[in-house]
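Got a structure for you, questions after.
The other protein chains are all here in position, but one chain of the complex has been omitted.
Here is chain A:
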Amino acid sequence: MRAMTQLDQIRNFSIVAHIDHGKSTLADRLIQMTGTVAARDMKAQMLDSMDIERERGITIKANTVRIEYPAKDGRTYILNLIDTPGHVDFAYEVSRSMRAVEGSLLVVDASQGVEAQTLANVYQAIDAGHEIVPVLNKIDLPAADPDRVKENIEDVIGLDASDAIPISAKTGLGIPDVLEAIVTRLPAPKGDRDAPLKAMLVDSWYDAYLGVVVMIRVMDGVIRKGDRVKMMQTGAVYGIDKLAVLKPQMVDIAELGPGEIGVLTASIKQVRDTRVGDTITHERKGCDTPLPGFKPAQPVVFCGLFPVDANDFEALRDAIEKLALNDASFSYEMETSAALGFGFRCGFLGLLHLEVIRDRLEREYDLDLITTAPSVVFKLHMKDGEVRDLHNPADMPDLTYIDHIEEPRIKATIMVPDDYLGDILKLCQDRRGIQLNLTYAGSRAMVEYDLPLAEVVFDFYDRLKSVTKGYASFDYQISEYREDHLVKMSILVNEEPVDALSMMVHRDRAEMRGRAMVEKLKELIPRHMFKIPIQAAIGGRVIARETLSAMRKDVTAKCYGGDATRKRKLLDKQKAGKKRMRQFGKVEIPQEAFISALKMDE
């Protein structure tokens, strides 16, 4: 492969859009039309390579491909495209990817128009200094209305849409125009080939054969196979074993110069040594100032992850470290629980993120996990003046030692079409929000709220999405810790406290939460051979109670000769399934109950 490319023959861009507007399908067409992948190897949304992405039909990880495009001007360009996820829980993937490129294709579904994540992504692209080319997708659909959507883009985003390119990523219509626009309308990268090496660590992941793989974008200088390089933040030094570009499979390359994107391996042992956003330079004659790095992701939802089988703790630690390498928006620290043993308290960007990580840990690392209630970090001001962080409601000390409790508050910015404003205000009010500001831009309202983070992690996104049919964008920053009347609510199943289900709540909302929780658990816990009281309590006082009645009938009506084998094998299967159950006294609670119990619609 030719080693070095002129800067003006490179274009780097991300494809961004609201969920399901067709980013990955557009990426397929770009890969296909440039002949990067042979026709027989193509498949739909080919960059969505994880099982979980294919099952859910969504992109979770940003993916990079290098393609070569012979343009109308007679020159062949190197295009590095990054397909990004659309769901808000993976917004960190988008912001991270944008730092590695100069432009964005903004895909808008011509039958839907601008939606919440269209907006959020445009602002991020502008923030990253991107040139933006709007693309109207799905014009093959009868409901497509490209003219109205162009207007919509101009009104809502304030972006000139007169040159928006109408396409169908499904049929391939308009794709040549997109390729041409990438070359003519997006800027070439800048960089100095002769300056000391400065490369951005964009992503990293663990590969069973190659070990840690690091994706980089070279800003200045040249990186070659065999070079000794340093990670500027961590100080770790490695010799480069392999340098490659992704097409989308790895193709070895001798060197990468300014503007280029590729991957390297370097027998990296410590997965902690590779931090996304870090700057890579040569060990000797390195650059002086590192790149600004990425704004760290702020986990919003915390929960405990425990192995079903206590012997799997080390395997879980290993899996979490490897996975965190591939997902910088996920954090973790060790935790112990009376009921669940050793595990990790992990931070996520949302409940879908939580589900995805749990799923990936279980599948890619073959682990069985138990998930506890999502929560935030509270500050306990003790009577003796000490201030303690409470990460886990189960660790709450005796109330008599506590002077007061503070919780994290956020400043939330919500943009929403004004038709839905009333619902948003009600939602925020219900969640103990204090309105800070309300302004209008066209038919969109922008409201700012001071909200307790704990109320937001609960199911705020889901509620926001459903009350606004997805037409709201939500952004937030942690503002401060503030005192409030907070209490620990415990859940007792058959008189036994289930620490994994206890939670911190505001006193005024405790009854409602408690009621909702015990009702939900009554649905989720299978009937047993005896009746089971399910209670919510604050201290020793029960605030809500339900009784799960005893199982009345569970017997197979017909069982003759041929059924003996079938029945025996069924029991064996149930025995395997039992590992996903947790024993609390005499009661078994399926692990699904833990996470479902917290996904409530009030």
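Operating definition for what follows: a contact is a pair of C-beta atoms (placed from the backbone, for glycine too) under 8 Å apart; a residue touches a chain by one contact, two chains touch by 3 or more; residues count from 1.
Everything below uses one rule, namely that contacts and distances are computed from a predicted model.
Undergrad: For the complex's missing chain, which UniProt name, "Electron transfer flavoprotein subunit alpha", "Heme chaperone HemW", "1,2-phenylacetyl-CoA epoxidase subunit PaaC" or "NAD-dependent dihydropyrimidine dehydrogenase subunit PreT"?
TA: The record names the chain that does not appear here as "Heme chaperone HemW".
Undergrad: Among A:K72, A:K295, A:R363 or A:K578, single out the residue that touches the unshown chain.
TA: A:K578
Undergrad: Out of A:A310, A:M334, A:I478 or A:C559, which is the one that touches the chain we can't see?
TA: A:C559
Undergrad: Residue by residue, what part of chain A touches the chain that was omitted?
TA: 528-530, 551-562, 564-565, 567-568, 571, 574-575, 578, 586
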